[in-house]
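Starting off with a structure, shown below.
What you see is the complex with one protein chain gone and the rest in place.
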Amino acid sequence: MATKTLNVGMIGYGFMGRAHSNAYKQVGQFFPSDHKVVLKAACARDEAKAKAFAAQWGYESIETDWRKLIARPDIDVVDICTPNNLHKEIAIAAAKAGKMILCEKPLSMNVAEGEEMVAAVEAAGVANMVWYNYRRIPAVTLAKKLIDEGRLGKIFHYRAKFLQDWTIKADLPQGGQGLWRLDVAVAGSGVSGDLLAHCIDTAIWLNGPMKDVTCLTETFVKERLHNLTGKVEAVGIDDACLFLGRFANGSLANFESTRYARGHKAAYTLEINGEDMSIFWDLHDLHRLQVFDYKDEAKIRGWKSIHVTDNSPDHPYMANWWVPGLAIGYDASFTHQVADFIAGLESGTPAGPTFRDALETQRVLDAILASAKSHQWVNV
Amino acid sequence: MATKTLNVGMIGYGFMGRAHSNAYKQVGQFFPSDHKVVLKAACARDEAKAKAFAAQWGYESIETDWRKLIARPDIDVVDICTPNNLHKEIAIAAAKAGKMILCEKPLSMNVAEGEEMVAAVEAAGVANMVWYNYRRIPAVTLAKKLIDEGRLGKIFHYRAKFLQDWTIKADLPQGGQGLWRLDVAVAGSGVSGDLLAHCIDTAIWLNGPMKDVTCLTETFVKERLHNLTGKVEAVGIDDACLFLGRFANGSLANFESTRYARGHKAAYTLEINGEDMSIFWDLHDLHRLQVFDYKDEAKIRGWKSIHVTDNSPDHPYMANWWVPGLAIGYDASFTHQVADFIAGLESGTPAGPTFRDALETQRVLDAILASAKSHQWVNV
Amino acid sequence: MATKTLNVGMIGYGFMGRAHSNAYKQVGQFFPSDHKVVLKAACARDEAKAKAFAAQWGYESIETDWRKLIARPDIDVVDICTPNNLHKEIAIAAAKAGKMILCEKPLSMNVAEGEEMVAAVEAAGVANMVWYNYRRIPAVTLAKKLIDEGRLGKIFHYRAKFLQDWTIKADLPQGGQGLWRLDVAVAGSGVSGDLLAHCIDTAIWLNGPMKDVTCLTETFVKERLHNLTGKVEAVGIDDACLFLGRFANGSLANFESTRYARGHKAAYTLEINGEDMSIFWDLHDLHRLQVFDYKDEAKIRGWKSIHVTDNSPDHPYMANWWVPGLAIGYDASFTHQVADFIAGLESGTPAGPTFRDALETQRVLDAILASAKSHQWVNV
Partner (left out) sequence: MATKTLNVGMIGYGFMGRAHSNAYKQVGQFFPSDHKVVLKAACARDEAKAKAFAAQWGYESIETDWRKLIARPDIDVVDICTPNNLHKEIAIAAAKAGKMILCEKPLSMNVAEGEEMVAAVEAAGVANMVWYNYRRIPAVTLAKKLIDEGRLGKIFHYRAKFLQDWTIKADLPQGGQGLWRLDVAVAGSGVSGDLLAHCIDTAIWLNGPMKDVTCLTETFVKERLHNLTGKVEAVGIDDACLFLGRFANGSLANFESTRYARGHKAAYTLEINGEDMSIFWDLHDLHRLQVFDYKDEAKIRGWKSIHVTDNSPDHPYMANWWVPGLAIGYDASFTHQVADFIAGLESGTPAGPTFRDALETQRVLDAILASAKSHQWVNV
């Protein structure tokens, strides 16, 4: 039975605000612990929107200024669900106020910002985490376990793709509500920061740091109407971003992301080829981990489609849900992340990715964008 | 904003008690309506278990006698999550008390019980529903829409299977907590009532009533230790149940369920072959509806794998969740069912399956078990 | 180097005449042996067609009367590729003439005919075989090996389907060139003899004899223009045939075939569920054997997709073809069958299915059609 409370102050009310709120509400039922999560306050500049969001999700109060939220003594955790260009300022202020911080990904607009943020949370000694939620899809977590057990042997190749198709239309505007991801001033970059950031975070977690990269970016639609200015403006983001590189362990990287891959909605796939085992995962079929085990008998060796839904410790997180064969959703990865964050508080071993972990992803992002610009190989 | 409350009294705290509770908690966030669901009371014979369940899920109070729960004026809806042999008595009492009733499937132990239950709820004029949740998996709901739009043309074949493998071990006991599904006195039947009931409900919904059947059942393990008596006793349930038959519309039925299909966890699959279109669905990949459209151009005709995750009205329920490509879980089907139940209350058009609808499934179940016994074709 | 010749006399020139001829031509290159196959004579009633076929495929001579072909002393093997209603007469005559016989499936129109044919070849002591070619798809042959090695353990379930959709049009005529399979007088039955015969042959080979059955057949289109009479006549064949039953080993059978399953071209699938292992195969992806091995470690247990293309003895027949990953065609199964027939001649251990083996399939076919007629369970 929970004996402590964890009062959450949520900044933002969009897609991620909803996903995180759902996780806060579910965690106590599926992953009971000593901590009870309380939805204390929801913060948005627009008061009506803040009120509606608070009412729908059960937040006890609202704020319209994030500085006031941070100043409140009854807030333990600040959850930053704003567009990317606000992460730094809010995070540093929250750290100074001694709040725990859960920040949406990517950590920051660039390495420089990220370094400031890391310095701030470490100076303040506050718990911190970045919402790279795909680490907590059970099939991905199982992949991590297989790697940590040494089952893959020497790694030769790591491939990751994140393909979408929702911006293939010349008349889609940029900027403003729901479209800030197309506005470079707010998002910082295009698919690299939005989608490849996920791929890179998982890759570093599974396969260690990257060494160097060569990158190609493209902006297929050069100008779009800007919702905030009402003018047609140059598009500053990368619509597509592809890079090759090397990991420190000698394996080769092939990464690609685009919003111009017709037929793909959110096709995050990853494949790792090791001497003894290869694994493959696809977000569109998120419960399936494909494993090729070279140690299997040759006669019946093949790619195994593991439906990671057993309610046993073999399948991470699943013992807390339903019965074998029954799926959980994308949303559950957030519930797992909150559960792990709390477990980290209770055990004293912080769950990752911390701000410091997430800074490594920013280093790769900066390197690839520099390479795309210079047409040179760039060290991470 | 919700202006009315719907106070739920939950009887039971097992797998289904958890699934329904999660749905009650989620529905207001994802499918806001005029009704606010309140978890009013949880009921279980064992007080400690009732308390623990109430605490974990947020029920305001507990009861240890379902008759007391039903008698409470502050309960609007009774949710029956007990084993099958208690459905009838509770439902009839709840109806008499004027409560709305949400009953776990199958409706009853047999047709005779089911008829009494239907009579009771209809006499009382209370809203009622049975938790055949698979109707509310978005891909299955989409299948229903395609059929209702007449896209399949004349139907020739309907095939359904529900395959599991969890009882393949001679030393698994029967009866008691978690194993009552193996005890014929409590469950009424084996895979027929537990698994085929789902397949039959969906089939009648999608393809209309059945006419006649020939059935084969098998009990592979003849005796098992009974947890309640401590003795090895004959196993009375069907471990496997297969039947062929005809629907009223002239199409042919092939249904099969078993708990002895090694490699299958909860493999509910259905396929319908129509003159113009065929469809296929598999619970293990619950977001994918496979569609073969004969009206497609011959050159590029093939089975389409539709990832039913668009957040648009094209994909049922999904506009209320995340963004295209991102999965929801098995659990969401219950959330949808509560949402539809409430919408039925608000619109005056009750959402199905009502008790009367579910009685049709009981008729098929009785017919197949009679056929298995008599080795004759039996009319439904 | 081949030192003996095997002179083939081919009766028929249709789909199967071509498939067998291709096999005769290929076998010496891919499966060299002591026997050289010689395409000695092609026989068809229509002289022009016989000549054209012989010229295209390299037959040295032609006949227009199968009795003359059988009488020729330079013919060693008679290959019967005629419609089903001629199998018996030709086979018995060929046996009396001392010829080896390779007969297209099904062996005969019914059990009575089949018994006469078996008696004839056994009395004559001539080598004989029926073209149930699917036994020689490498993935299916591998399945047989796994079963013979006892890997599946006790078998609980055997499922087979053969689904097509090519007769879904009311204006398709019956009878005559290319459409004799719709004419009951010539074909003997519909999908049962044409398609289920394959499924039954494989099943008996893999899982042993069947005991009893209950069957349902349907003729969706009741009348069709008859090409030979020019009149609309009743359709006598089964368009769909489904049956349940028991094998002698206690496992349950679920078989289905139809030509009204929109979206399926030649979807022969089979699945066997054993206590320790399950296997699945689909003719549309003929190189893939799906295997679920319960003895795999729980954490990474899943269905394995084995691409049966290794050029090693692990993968039957494949060492004689290309390199790993590269597919052979449906046609290769016939090449393998000729290779095995020759190996049987050379070793003295005849390759199956012999006429006697194929008679068992006829017994099941007669039983299911009797059951469909009587609406009773029928013993095989």
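Just so it is clear, A, B and C label the chains in written order, and each chain counts residues from 1 on its own.
The criterion applied here is as follows: a residue touches a chain if its C-beta (ideal position, glycine included) is under 8 Å from a C-beta of that chain, and two chains touch if they have at least 3 such contacts.
Remember, predicted model here, so these are calculated numbers, not experimental data.
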Option from A:214, A:227, A:249 or A:320 whose C-beta touches the chain left out: A:214
Which residue of B:140, B:216, B:291 or B:345 touches the chain not shown here: B:291
From A:34, A:223 or A:275, residue that would touch the chain that is not displayed: A:275
Missing-chain contacts mapped onto chain C: 1, 15, 18-19, 21-22, 25-26, 28-29, 32, 55-58, 164, 166, 264-267, 283-288, 307, 309-310, 321-332
Footprint left on chain A by the chain that the document does not show: 156-157, 159, 163, 165, 168, 214-216, 218, 220, 240, 242-246, 252, 254, 256, 258, 260-264, 273-278, 292, 294, 303, 375-377
Residue ranges of chain B at the interface with the undisplayed chain: 142, 145-146, 288-289, 291, 293, 296, 298-307, 310, 312, 314-315
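Please note the rule applied: only the chains that are shown with their structure count from here on.
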Chain whose Cα centroid lies at the greatest distance from that of chain C: A
Chain centre separation in whole Å, for chain B relative to chain A (CA means): 35
Distance from chain C to chain B - Cα centre to Cα centre, in angstrom: 42
Whole-Å gap between the CA centroids of chain A and chain C: 55
Residues of chain C engaged with two or more neighbouring chains: 303
